[in-house]
Each structure stands twice: as structure tokens, then as C-alpha cells.
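One chain of protein is taken out of this complex; the other chains stay put.
Chain IDs A, B and C follow the sequence of writing; residue 1 opens each chain.
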């Protein structure tokens, strides 16, 4: 059994980790921390876990984290990097669901997160936890910077056409790397379990809007990820929108196809690229996946389109932002790090309706 | 492995059965029928099942139902009783999620369902599938009339105070059996996956109303169930309401306490009565359970209250209408009928948020 | 033109007052205060008012409130009573949408609101602002304690059967005054525009629950109001529930009919009692009103039922909690106080769908 600790268990990615880990056959929940709720049984805050999670929140200062095999950070940014040196020294692996180990360029990190990066050496060894791109590196990693919810969906959506091997086979770029538009829509749980007026039901329900259009923190992350996949700079416009629903991300991704791209069987390319992937489902040609088709599951579904009378590629990607976009992907990564079957504890079917 | 057939797999209780059974370790899906969709792969209608359910819908006339160990009917009323004789003759067990085998009084059945009952002998042997009341009879049954969604919640809510053993211990009735009011609220999936204007999002969303107040089909069923539990007539007022949400039932049940009832420690009574039940959770005193605490799970949660300055008992019961109120309870009953652990395939945690 | 001031314009009753008053032909918005937002144009916080409300929030200390004809308090309790003496001395009329002038018994006020009442003399002259009960007193009042949202709906629902004149005509009580149950359901805007976790879309959406069952502040207010109508003590059980929608209250009110009550034509009684009321609509027999049928309007709709095989009266009442349950009723009261047509500025039709 893997001894697991969770730092910051009172938010949505925290309670989703608890839901998944409590059902994982090889996991023993060893510690969960919350400064504010220390002493409170987890199941008192989240009655959905009654009878299944016996743990109480413990004070971060006293939690037995160094006795864990792996610790998940479901915290705001800045927390993981503060505790990483001690945990790594104690031989504990570390999966950060926040942003501390995502951006490789510390200047970029400091620009977007308004704080200095306190452990650049650990950042250097950290692996970006997107299994479909970095599976082998994840297996050997001690520290994971888990992708954000939007970045997971956009990178999965463009991976096949940016893949250097596909580009090589096509004899050149498939898309113009300066032409990407990611028009993304997310459920409200993506904003976290924070008391903020704009996320109240009476504000966000029966309503739709864009936000963060002049610069969202996931923008540099997506750009870094796409560029890493392509092996050269990829530029993008990223427009997040807020959907009046709890869970789910739908990314509508546009890119201009090159002549080589237009000559390619894109449906086949996508199906081949993701053929062995346990958590990426390429839908039949002509499909329009809905977010509920992945609700509460770790699956992402993708549909590839060529809009009529245009040179564009359009890719539709859906995921549950709290599962494949966060806690489910964290468990998938943990499975890889501990040589378990990659889908262990992640086979629950989506909840529909 | 138990060979399972489903008649009528295109509605919400049908797809919920598929979700649960596809994850059940002792079940093999053998046949699923739909007159309209014969030939269509199930996963084409419900992409949430892609890669996990390979079956296609087959025509009812040709489906290999007699080769099954058990057949679930997730159909409108009238279908199960038409096929029951042939299936029983072939040694197949039968679990009807509709109303054909619920009401023991055929006159009552015919009054509410506007059709004659075609197999009263089978009705006579059918067992009402509420495990918390009829567990032993269910184990031996060939035919189950599965309780409706509202009736499950109201019966669980009053079971401890109507239980003859509790009445005996208290030296008399705990509640006035003519004073019951069940003010119930249900999500819209309870109306089924039928194209009807009143259930459109643009009609039912951001809206709340009562319906069926002059007589709902679950009213005689609840009355029959409560009377059977008490061993004497129980009368009730039943007011269903429609809540703008997908899943969930919240029943607020009122009854006037007798002096014996007021002298009883009701919290203790409820905790003891449900102590061994795998799918009934009595919440701590003072709780107000929310429907999402059981979303997509087979659990019912109950809180017992004494409203201030009154003689009333008030019981709050939540369940997922599609799980404990329908398909989950059907699987629980199947487990009992086939001597499997009662919670097999039903241990998924609720999805929150 | 009536010069109007609003204290506390940043909450939902405040912005709803603005919506209604900006369209009122005899109102001039003179001042609106907010400590936190002083200096900000109102239309910057609420873009729905762009081009129609030019006012900016001003600091409460400096707002020209004594120059107004009437001031509305859309604030937490405690604010109106602090400012009432100065405003009344300056000849300003005062309509409090909070609780300072609702409960006539100061001990009751202090028990429920946890603060001493600072101006009991003003409380003594204050009129409870329910036009259907106190129309003539409202016309002459200087200070109004406006009813809460739940209390408005429950009192309207029972007014005809508690009315002493109806009781006299029937030769005795129509209902047992100790048997009232008000099972009420409210949209989330009733909780106000406050940043609280439980009201987030990701918490309150696709969810339903009771709350405040051991004692809600509207309970003593309803009891006081019903008793005042009846001219003798009326007792009740009050169970509020939270509905995943923005606006709307649905009260399902039960009471045990006396023989005199059972002998009465209740439909006719309700129709007669409300015949001249501009904002109470008694629906045809058998109706189940939905909350959207009054959305964004000042109308309340009522349906009267006799549940089968019972001695109960059941009344269904719907209102928009922000209009007839708060700001619309405030404008209706203002019209009465200034001898304007009672429906002036309140004739907008409900928004459906």
C-alpha cells in the first residue's frame, strides 16, 4: 500500500483526490492537512465521504507528511515549493496540483504569480505531469508539476499535429504555429472552493461570459507546453469563458492548416496518435462531444473537424476539469511513479445524466 | 458471472443500470433491447459508455432474453407483465423498475395505471424490492416489483417509527398514522428521458413548482408500503415538487408524535434501526443532508428533527432518484437474489461537487 | 417627483430597487450609499444599469439623505435603527427592508438578532408593510418595517382563512391555529450578495437541502404576522429549503381544517378576499403555480387545494423573493405612502421563459 498525504484538502481538487484515493485499491490515506480545519473529521466537512474516510484534518506543522510515500499539494501556488526540500530530503515524492513546478522559466513564473521562486534546483528536475507527452519521464520523477485544467485540454487537442514525428512524415508543419486560437469554456468549479461574489449561484447561473482575456496564468503554460511538444515556438490566443455548470471544460481549438496539413488524413492521425492511450478517446468523424460524457471520469474525448470553406483545423476537446484536468490526472501520474497499472482507481464510468 | 438482460435501455434508469452493471465484477451484459434503436451500439447513443459497453440494442422480439439469469425492465408500465410469464417459465428472474408488480391490489393498479393487470398470479408472488424491509423475501424471490423513487425515500424515513417492534417497546404508536405529510422534491430526471415540453431546460430551469397534487401514482404505493410496515392502515398527504436539477430527491416528512413518540429518543431509535444497513446513513442530530451528498451513489441519508414548539416529527431523507431510487436499488436487489455481497458494484462514492 | 435615497445599494435588494425605481415615472434617485464602494458609479458595478442610472455610490457619512423624501434601507439589520431618529427628525420617511422594524416584541428581536433595539419608540409607531393587511396604516406611516420574503408568502397564503371576518361568517375557526406547517423553498438570491461558500454555484447548483430548521429568523415574524391577522395566537412549523435557482419562493402551506373550514368553499373565499388586490392572483382550482410565472414581477400567485383523503388545507404560493418579497413590495408601499397609484412602476410582466 502506498502511504499518501494531501496538503490542502478542503478545496475542490482536494475533495476530488479524496474521492478517487478512497476508492484506490493500493492507497492508504495517511495524512491530510488544513490549517483552518485542523481536528475536524474530513467526513464532517464533506458528508459524501461519511463511512469511507476516517481521517481528520491535521495541522500542517504537525502532519506526519515525511512518513508518506507521496504527498499531493492541492493548495494555492507557493505552498509546494516551501515544503518540497524537506519532503524530498525525507524520500517523499511530490505531486503539485498548483503552479509551482509548471513553468520552467522562473522569470515567467515570477511575472505571472507575483512571487520569487524559492527552489529553482527542484524546479529544474521537476517533470511536467502530462502522461500522453511525458510518460517515461514521469515514471522516474521525484517531483511533478501537474498541468492546469485548460492546458491539459489544449495540449491534448494539438498534440497529434504538433508531434515532430507527424511533421516529419508529412514533410513539413501541419499547422501554422502562429495561428492557434484556444476558445475555452469551463465550469465554475475551476475557480475553486473560495467564497467570491462572482462565483455565487445567483451571479454565475443563467449567465455566460469571457474572463481573463488580457492575460490568464494558463496562457504561458499552454504556450510552453505546445512549444515543448513541437520543439519550436508556438504562439496562441487563449480566451477562457465561464459556463454555468459545476464540472467540465470544452476547448474549441482553431489552427490554420498548411498545405501539408490539408493533405493529411487528420482523423486517422488523431486516432493513431492516441490509439494506446487509456484516457484519450478520439470520437468518430463528425462528432461533437459534450462535457457530461466525461463527467466525474478521467477520460478526455476529442473530435477533429475541418470547418467548411476554410483552411482551418478545429479540434473539440472535453474533459472533467477536476479529474483529467486535476485530481484524476494526479492519480494517473502517481500510478506511473509507483509502477502500478496506469488506470488503477480511475475506471469509474462517467455519470450521465 | 450472472448473465443480465435489460429491456428498455434508452431511458435514464436504463443507462444508469448500464453504468452500474458495466462496473459490476460478477455481471455479464448479455442483451439490451430497444424497439426504436435496434442495431445501434449502446455507446453510440450514450458516449459516456464508449469503450466499456460493446453491446448493441437488439429488437425485443429477437433478443436472447430467455438465455439470461435475470432481466431488468426499465420500461413504461405494462411491458414487464406482458413478458413475465415466458421469462419465468424459462427460469429467468425478473426485476421490474416500473409499476407492474408494486401494487398488490389490482383494482388500485387499474385505477392508477388505466390498464387491466394481465398476470395476477405472478403479482401475488412478486416481492416488493425494498431491502431494508423485505431483505429475506427478496433473497428467495423470482419476481421483484422495485419501489418507486419517492416511495423509497418516504418509507425509509418512517420505517423506524412505524416498525411494530419499536411500537411494542414504546407501549403504543409513536406517530399518529393519519397525520403523515410527505412534502417531496425531485430532480427532473425523475420524469424520464421523454421529449416533453415541461421538462425542457428552458421551462424547468430557474423554476420550482408542485405537480400531481390531486393524485400521483406513487401515493397509493407509499400508502401500501407504510401500511405494510406498520401492520395497519397509514394515511398520508403526498406533495411532489419539481426541482431544477438533474438528480436527487429530498423528502421532508412530517408526522404528529404521540405522547409515546415524544418520550422516545428518536435519534437513537433511527440509528439503531439502520445500524447494519449498508445504504442508509443516519446523520448526526441537527443535520440537514443535501442531495449532492448522495449524488450518483446508492446511499440514502436521513436526519431526524423535532421542530421547535410543536408535536411533530420531521424527517429529512435524501437519495439519488436514479440510484437508490431506481437502478442502484435494482442492483442491490439482484445481489441479494444471487447471494452476492449486497454492496457489490455499488461502492462508488458520491460525486461532489 | 419623489426624491429617493437608498442606503446599502450593493446587494440584491438594492440593485432590484434600482431597477424598479429607475423605471418609476415619479421617482428621482437622489442618493445611494455604500461604505466600501464610495465614488464608484453604480452602473460600473451593475452594467445592466448602464445609460440609465447616472448616480455614483456615496459615503454613508456624506450622503445627502436628509434631503430625500424617503429613504430605503437595503442593509443588514441594525443600520436602519441607527439612522432612523435623524432622518425622521428631518421629515424623511423610511422603509426598512431589513428586520429592525418588523418584530414588535423587542425581547424577541434581541433573541433572534443578537443586538439590543436602540429605538423602541420608533419601533412602536412603525407599520408592518404588508399592503394586503395594513394598507390604510401604511398610507399614514412614517416608518415601515417591510416583511421578509418568506413571511410575505406565508401570510398571503393564510390570510383568507385567518381573517376574523371570514371566521365570523363561518361561525368559528376555519383552521386549527396550532396545526400550520409552512414548507418553503427559496432561490439562492434570498441569501444575499455575500461571498459565502455554501452559496457558490459549484455548491448550490444541482443540489437541494433544508436549512435553518431549528430556528430561522423569519419564524417569529411569520408567527407574529399570522397572530396579528387572526387576532389570537397562531403557531407554526417553518421549514425553509434552498432551491438551485436565482429568484423565486414557493411556499407549500398546510393546515388542518375544522368542520367549519371543511364546509367552506375555499376557492371562492380566496377569490373574494383578494378580488381587489393588484398583486395577488388566485389561480383557478386545481392549479400548481410555478415560480417563473412571477419572475421579475411584483405579483404573487396562489392556488388552494384540498389533498385527497385528508382534512388538510394546502395552499401553494409563489412570489419573486426580490420583488413582492422585497424591493417590489417596498415600491408598492412607497406608492401608498405618497398617494400614488399603488401599481405605479410595478406593471412589468413576468419574464418567461
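The rule is simple: a contact is a pair of C-beta atoms (placed from the backbone, for glycine too) under 8 Å apart; a residue touches a chain by one contact, two chains touch by 3 or more.
All figures in this text were calculated on a predicted structure; none of them were measured in a lab.
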- Note on the structure: Missing-chain contact among A:93, A:217, A:273 or A:305 belongs to A:305
- Item | Option touching the unshown chain, where C:60, C:78 or C:350 are the choices | C:350
- Of A:6, A:74, A:175 or A:202, which sits in contact with the chain we cannot see? A:202
- Message: Using the document's definition of touch, tell me which of A:118, A:252, A:267 or A:347 contacts the absent chain.
- Response: A:252
- Task: Kindly note down the residues of chain B that lie in touch with the hidden chain.
- Result: 12, 187-189, 191, 193-197, 199-206, 244-246
- Query: On chain A, what residues meet the omitted chain?
  - Reply: 181, 183, 185, 187, 202-203, 205-211, 213-215, 219, 235, 237-239, 241, 243-248, 250, 252, 254, 286, 288-292, 295, 305, 307-310, 312, 314, 316, 318, 353
- Task: Name every residue on chain C in touch with the hidden partner chain.
- Result: 12, 15, 19, 22-23, 46-52, 189, 193, 205-206, 246-247, 281, 283, 287, 289-290, 292-297, 301, 322, 347-353
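Here is the rule we use: only the chains that are shown with their structure count from here on.
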- From the C-alpha centre of chain B to that of chain C, how far is it in Å? 39
- Message: By the touch rule stated above, which residues of chain B touch at least two different other chains?
- Response: 205-206, 246-247, 289-290, 292, 295, 353
